[in-house]
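For this depiction, one protein chain was excluded, whereas all remaining protein chains were kept in their positions.
Let's look at chain A:
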């Protein structure tokens, strides 16, 4: 077991790698009643084309999410109910690049942890249960189709990307999930739910040594020695966008617009991606945030309302920036946003004074987030899988300069890589 201390933020992390490759991190939270566990596989909606020990496989879209649903079902019933019997709240989610299973409880932690490990490690799929799940997931897909924000988001991604599976709904489509068989599920499980492709994070008031020894014994008993080589195969994605402009109609009250900037993922090094991610967060906030004169100009002109939001997404295989708002004049808003981007990029806008105040703000938010075991477990997992350390963020933030913000802002907010999607009420 290794121990790492972070004195400035009064935090500590214990870590251990089991002989079968599973990584474990324990983050102590003295005084908390709540104990939180996540068991995550590096397997998400984008991983439907892969090579394992030399053989290639293609599986239907939406299978990672489908598998997540099915893992709760076993021969003797739904494991969800067992967590509840043992006083735990369990859940799971699937994103582009990972699937996490989690629970929280204030009692019987070990019993629930064993339940979590057994549930995730021992698959049970039959033709009947797979067929029934198609109906349930189809309703979930329909529900999202009725959500204007979700529709707008996926249409925008489809305008940015030609091939990359990020453009496909994480749940797949009715067509794709209907093709899923139990054989697909077993294959994906044995490949991606291998301990060497997984990480476990435990947050709470624990005896770390005893806990690691308990997990180690459990993992040893699985008798897994072979560590497979997994290669994720992604289709080649052209640098340019797929479709500049699109109008969508739905039963909505007001018109909404989403503007996307596609960035070709050219950064191989994890720390470079983190710097771009943080620089973009600061840059977008300086230009469009509630402390910026541009924000009030757009607001007073009636071009945006307080649904206006923006974000930069930085993942291993893609990166993009999105801006969205409810607006009565989508064309005018897009035009003015383009002008602002060009004005702000010219220089003099990204100052040390603005940046330093933002850094203080971010540091405060970061410390507040560390009150939450869920936040710690989820973000620690995300940062770890992306190759960074959540608890080293303050040091990296400290080193970001106004030039970093400006340089990345100009690079990412390229008018040639901009798409615009308008969602308006049925005319």
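The working rule: a contact is a pair of C-beta atoms (placed from the backbone, for glycine too) under 8 Å apart; a residue touches a chain by one contact, two chains touch by 3 or more; residues count from 1.
Simple rule for what comes next: contacts and distances are computed from a predicted model.
The UniProt record for the undisplayed chain lists the protein name "Peptidase M16 C-terminal domain-containing protein", from the options "Peptidase M16 C-terminal domain-containing protein", "Acetolactate synthase small subunit", "Multidrug ABC transporter ATP-binding protein" or "Indolepyruvate ferredoxin oxidoreductase subunit alpha". Within the set A:46, A:88 or A:202, the residue that contacts the chain not displayed is A:88. Across A:142, A:245 or A:332, the single residue that touches the chain missing here is A:142.
Between the chain not shown and the residues A:75, A:306 or A:399, the one that touches is A:306. Within the whole complex, the absent chain has one touching residue among A:250, A:267, A:313 or A:410, and that is A:250. Touching the omitted chain from chain A are residues 8-10, 29, 31-34, 78, 80-81, 84-85, 87-90, 104-107, 132, 135-136, 138-143, 145-148, 173-175, 250-254, 290-293, 295-296, 299-300, 302, 305-307, 326, 357-358, 360-365, 367-368, 370-373, 426.
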